[in-house]
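Shown here: the complex without one of its protein chains, the others still in place.
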Amino acid sequence: MTQDLVLPLSLLILLIPLLSFLINIFFGNKLGRISGVVGTTILGIDLGLAIAVAFTKLSSFGEIHVIQNRFEWFSLGSQKIIVGIGIDNIAAIMLIVVTLISFLVHLFSTVYMEGDRRYPKFYAYLGLFTFSMLGIVIANNFLFMYVFWELVGISSYLLIGFWYEKNSASNAGKKAFITNRIGDLGFFIGIMILFFTYGSFMFEDVFAGISSGVMPFSNPTMLTVAGICIFMGAMGKSAQFPLHVWLPDAMEGPTPVSALIHAATMVAAGVYLVAKVFAMFTADALTFIAVIGTITAFISATIALTQVDFKKVLAYSTVSQLGFMIMSLGVGGYTNGFFHLVTHAWFKAALFLAAGSVIHAMHHAMHHMHDHHTDPQDINNMGGLRKTMPWTYRTFLFVTLALSGIPLTSGFLSKDGILAGTMAYANLTGGWHWIIPILAFTAAGMTAFYMFRLTIVAFHGEHKTEIAKHTKENKLPIVLPLVILAFMSLWIFYSPNPIDASKGWFHRMIVQPKSAVPAAYQWSFLLTEEAAPAVHQTGEAAGSTEVKAENPHEVTAAGHTTGHYLNKFQEETHHFHYLAMLLSLLIAGSGIALAFAIYQYKVISADKLETRFKFLHTFSLNKWYFDELYQSTVIAGTLVVSKSLSWFDNYVVDGLVNLSSYVTRGFGYVVGIFDNYVIDGAVNLAANFTGFCGSKLRKLQTGQIQSYVVFVLLGILILLYFFI
Amino acid sequence: MDLITIAFYFFGALTIVFGAVVVFSKNIMHAAFSLLFTFFGIAGLYVLLSADFLAITQIMIYIGGILVLIIFGVMLTTRITGVDVKTGKIGKMQLAIGGVLSVLIAATLIMIFTTSAWHTADSKPIESTVNEIGTALLTNYLLAFEAASMLLLIAIVGAAFIARKKH
Amino acid sequence: MMDISDLVKSISLFKPETTLIVTFLLAMMFDMAIKKSKNIAGYIAIAGLVIAGFFLFQQTGANYKAFASLLVVDSFGQFLKFIILMSSLIIIIFSFFSDELHNAHTKLGEYYTLIIGMTFGMFLLVGSANLIMIYVAIETMSISSYVLAGYTKEVKRASEASLKYVIFGAISSGIMIYGISMLFGLTGSLNLFEINQFLAANKVATLPLLLSGLMILSGFGYKISAVPFHFWTPDVYEGAPVTITAYLSVASKAAGFAVLLRFFKTGLLDSIPGTSEAWQLLGNIDWHYVIAVLAVLTMTLGNLVALWQTNMKRLLAYSSIAHAGYLMMAVSVMNDNGVSAVLIYFFFYMLMNLGAFFVVQLVANKLNSEDIEEYNGLGYRSPVLAVCMTVFLISLTGLPPTSGFIGKLYVFSSVINSGYIWLAIVGVLNSVVSLYYYVKIIRNMYLRDVESTKSKLVFSPITIAIVLMLAIPSLLFGVYFTPIVEWANYSMNIFVGN
Amino acid sequence: MEIGLTHYLVISAILFSLGLYGIITRKHAIMVLMGLELVLNAANINFIAFARYGGMNIEGHIAAIFVIILAAAEAAIALAIVLNIYQNFRHVNVDEVDNLKG
Partner (left out) sequence: MLGTMNFPILTWITFLPILGILIILLVPSGKDDKGQELSKIIIRWVAVGITFMQLILAVIIYLNYNPAMAGVNDLKTFQFVEKLSWITATLPMVGNINIEYFMGIDGISVPMILLTAIICFVAVFPSFGIKKAVKGYFAMYLLLDLGMMGVFCALDFFLFYLFWELMLLPMYFLIGVWGGPRKEYAAIKFFIYTLVGSVFMLLVMIGLYHSTGSFNLLEMMNAANFRGDSIFGGINTTIRYVAFMGLFIGFAIKVPLFPFHTWLPDAHVEAPTPISVILAGVLLKMGAYGMIRIAFPIFPDAFGYFQTLIAWLGMISIVYGAFCALGQHKVGKRDFKKLIAYSSVSHMGLVILGLASMRPEGTVGAIFQMFNHGIITAMLFMIVGVIYDRAHTRGLDDFGGLAKKMPIYTGIMAVAFFAAIGLPGMSGFISEVLVFLGSFKSYPVLTIISGLSIILGAAYMLWALQKIFFGVIPEKWQGPWDPTKLIYKTDDVNGLEMVALIPLAIIVIFLGVYPNPILNLMTGSVNHFIEIMRPFVYIGGM
């Protein structure tokens, strides 16, 4: 495939899902059951194309930074609105991620959504979503980014609220959309600042502008502000603290949707955005990003510890992992952050689809038993599914390992890189920044714990209910995607070395872009050794269709030992690589062990722990007093944090969100009252006053002629003395 | 004090006193007859102002015409046979307002009359005005004179129509 | 002193008025002679008016101080005389269709006769240039109108109207004549031209001049219903027969404005050459301001009180007070532009106001009521009439594309051109207020009682034709008004002598 | 003190005010008309006085004559109307003739 074909094909990839949308929305009712097949087929074609394009890009043109075009969307006379599409390496990989997961979800849904009244519509929405998501992927400018950003939001809204008969579903959809819009506002303000300053929406123009030293409002702080504003968009989409509240609610949507949108792709869009515009973030902005990511990762991990809803656990886990990615990008670990995005996409999609599989099976069992009250998503109703659903269990277990960061999985590779990056970062910057790796490691440990808690409670042991006993393994269209996704979580896809990804193709292809921010406002350790020329090249090439970035191979060739790394940070990361690996293995291992101890082998009774935590003095009477006390300080302490953070999340953060929504609505109410009574009141008052004057003046007309004469005479006298 | 002065004060007093009786009297017949004296006083003032023709006209038209008309009016609209020739009670408020207003107007007018300079000229030798008036009415004021005749015609037609009983 | 040639010329220029006198006499005689015809006097009156109109037309271009300066014949007067003539004509035609009048009397001889008499009085008033002449003319028209207002004499409210009118009118003219006597005392003359010369040559005391001016204004003001001389207006308009109400609201107002303008321009204009932009008035009194204040009072009171009216005639009475206010705004600028605006406004005002009253009359014929509630659903009961009424009301409000808007346009134009922005603002706000009560009628006609079960009202085609003949020009002049403007511009020069 | 213009004017002013007072305060319509006559006569005194002291200006006399004529005509009409009121209301109290108002 030649380079010229890449863009037309990308466009085709973008538009094919739209076709699916159009077919299903307009002819869905006629197609009926076939719409699923149509959608899946179309996505299959799309996937094929995406693979072709991505392979072409990565294999043949890997050294070309981005293959892109630019064209005028519309013009305002002299001011032209230039947009375009572009495929760089991360876009190429994202193409595969999106189309593959979308394809698998399509496939999965043919069974899962079977029998739904709005089956064709579901496929239509999926098509719309895929279209929008692909649009984000291939956008090479802020405007398109924003356009598809919004479209993704709306398709997410439609899909979350797909079962709109449930109030909770439509509420969740609304909440998701509006929370996202808050982030989008920031995003939009950021775009305005950049457009205002650099006169273009194109990434390359903006970066060129920044590197030439032009600052928004001639103030470098404003560049940080612009960066944070752009990042706000990512916070909304990627459910970062404090805008993360919508994601757990979004689980009201059908589970395949959760897999596609709220696990693998859409929520990753924020991370993708940060990666795309990584070059424009200043040191301050990056710090902000890192802190937000860390907080998110930690808080949601602790919350996930105690959730009982199958999907909620996964949802918080997703938030937590997104936090990891954002954190990684924030500390400067560009490659690892994006790497985690990709690996996470596979195994989190697998987890959700597995969850879907379980729920589907539970539903069927309930249906079979004529039970309509049990919560099919409560893990305490499951248990022992290992026996009834072996394939689901196996894949689930494997991807759980991946998520927990156990060697031989992709998750191990990416998470390890992130953790090393945080340590490198803390080491380079020092001070309170050490909190970031500490929290990151804690969160990683908790991840392992809660994932295994989930696995054990749901799949191991005995059937906790009759329903669980009656579950059956699902059909192939459900199982196959699980297997494929689990398979994708093997280390081998990314690096030949199961413990070090840096030698793999991924790290070779995904190279941290050169920061466009002038050195004064950027971490010194993120700056590449050689500076100016590459930038100029970018600037000159602004008009052409493609831009050659600095080629890492050339650097490697030209440089020597330290020059192997692009910058100080990568070098430092490499130093911490093994330490981080060791630590993370240790922590993950103990997490898993603890989970097994509590839930599998019941060495420590979870119930008792909770009870004793609540009634501490009864604990003291217990004969395993010391033993338990020792144990409980760790676990119960964690529980306390978890509970309180969960409470905090539910009541304070969510409460704040709700409060702000109440305040907003209340304000709306007050404004409404104000409008009714003050503004309109003033208008009516003027009218009434006029009428009042009229009614008073009318009294002069007494009907008695003599009083008229009095008025005339008085009038003359008054006029006389008035005009004298 | 010469005769003219005495005459002025006499006629002036006649005019004002009876004028006051006209407006203050409770009995309408008293008022009507007081009006006669007022008109007479005014005619006297005219004489003092060398307006001989006007004085005669005043007596003839006003006393002879208008006043008789008024008395007829009184008689036609008031039940003579009854005792109700009084003009009825008037609200105190109305009286007060009327009083204050009249006093204000009088004060204003007198203030203006006493302080302002009026167009004055040396008088020509005084002779009978009849000639001059006659000439003026048929030359300079011919149109007004004719118009007045038209007006009287209209008034006759109108008054006759209104006063006529239903046919 | 008047010489013979002056007299001959004067008499030749007096032909329209002479015609009216002859008509008056003929109408009276024929009415007595021919008993059978109810409207014979009316037909004669129409003929007389037409002939008078012809003679009036002949005077085009004349500029003459007739009858030893008692009367001025000029194009300004000619315009307003035409207005008066036309409204007399229209009113007589209206009267043919007035059930109110025909039910009250078997014969209407005096009625038509008095209308001619009143027309005669107004003709005199329009041309008068002598204070005595003005007094005589005002009395001539007043005396006719007192009788006409109470023409349906068995009707209580008509007789009440007539009483109030006569008392108020007599007192106003009494005050006016007292003012005239003071002006005479100040200037030693009754002739406006001589007064003008005297004032130009001598300095007179301000206070008596102001007082006499205000007292004279009370005489004019009562004719044009300016606040505070307006009090008779609502009561008399409500009580009088509709035709007379309409007549009073147009013709006698026209005469009043004529004399008002002539008094100021002829009597008080400082005729230094080249001051046609804005009249400099003699006597150290800011008459612009006086009239402007009266204008504001007049239109504000008229509009505000009109808001509360439920009787159509009374409502239109207050509306006519308000319109007097607008007109006075144009008077207050005291320049030729203002005069032109008054003339233009008057022409359109005649069309729309007479039209509105005629509709009131027709409705009253059928429904025996002038209550605004009776108009409910009129738009469905008699579509053509209601549409025409809407045109008149919109025109009275002064919205395009009706002629009323053009009138307002010119009035505001003259005001703004003279820099009285505040006055213009008060004026437009007033017209907003006026919208409310005019629209109230439209509302009743169309918005109320929509699916009415009441029967359709059928009017004779000829009455509909008459209404249309007033409504269509009201609309047409709203989009093409050049002839009227040209005519008014031709006529705006008030003859001031040499 | 020499009797001058002002003396007459003062009489006129008082007469004028008296007339107005009568108009304002009397109930009986004919009394109101009498007040009106006083007003007109006050004006006439002015005319004549100004004529006398303004160089025997005959215009003042003419004016006075017209006032008298018109007063007569007006009185005739007014009385006719008052009679008509009497026919309709059976009284002539002007302040009670107030059906039209507001």
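The first chain written gets the first letter, and so on, giving A, B, C and D; residue counts start at 1 in each chain.
As a working rule, a contact is a pair of C-beta atoms (placed from the backbone, for glycine too) under 8 Å apart; a residue touches a chain by one contact, two chains touch by 3 or more.
Keep in mind that what you see is a predicted model, and the values were worked out from it rather than measured.
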item: Chain not shown, its touching partners among those shown; value: A, C
item: Residue of A:476, A:586, A:671 or A:718 in touch with the missing chain, whole complex considered; value: A:671
item: Candidates C:8, C:465 or C:479 - the one touching the absent chain; value: C:479
item: Residue of C:17, C:31, C:336 or C:370 in touch with the missing chain, whole complex considered; value: C:336
item: Residues of chain A (touch criterion as defined above) contacting the omitted chain; value: 25, 73-79, 143, 146-148, 150-151, 154, 157, 161, 164-165, 167, 170-171, 173-174, 177-178, 181-182, 184-185, 188-189, 192-193, 195-197, 217-218, 661, 664-665, 667-673, 675-676, 679-680, 682-683, 687
item: Touch residues of chain C, complete complex, unshown partner; value: 276-277, 335-337, 340, 379-380, 390, 394, 399-401, 405, 408-409, 412-413, 416-417, 419, 421, 424-425, 428-429, 431-432, 435-436, 439, 442-443, 446-447, 450-451, 479-482, 485-486, 489, 492
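Here, only the chains that are shown with their structure count from here on.
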item: Common touching chains of chain C and chain A; value: B, D
item: Centre-of-Cα separation between chain D and chain C, whole angstrom; value: 27
item: Interchain centroid distance [CA atoms averaged], chain B/chain C, Å; value: 31
item: Chain A and chain D: spacing of chain centres that average the CA atoms, whole Å; value: 98
item: Sequence positions of chain C contacting 2 or more other chains; value: 132, 136, 139, 143, 146-147, 150, 153-154, 162-164, 167, 171, 175, 185, 188, 207, 211, 234-235, 308
item: Multi-chain contact residues (two or more partners), chain B; value: 94, 97-98, 101, 105, 108-109, 118-119, 121, 141, 144, 148, 151, 155, 158-159, 162
item: List of chain B residues in touch with chain C within their complex; value: 108-109, 112, 115-119, 121, 139-144, 147-148, 150-151, 153-155, 157-159, 161-162, 166-167
item: Residues on chain B engaged by chain A in the complex (per definition of touch); value: 94, 97-98, 101, 104-105, 108
item: Residues on chain D engaged by chain B in the complex (per definition of touch); value: 1-3, 5-22, 24-31, 33-35, 37-38, 41, 44-45, 48-59, 61-62, 64-66, 68-77, 79-84, 86, 92-93, 95
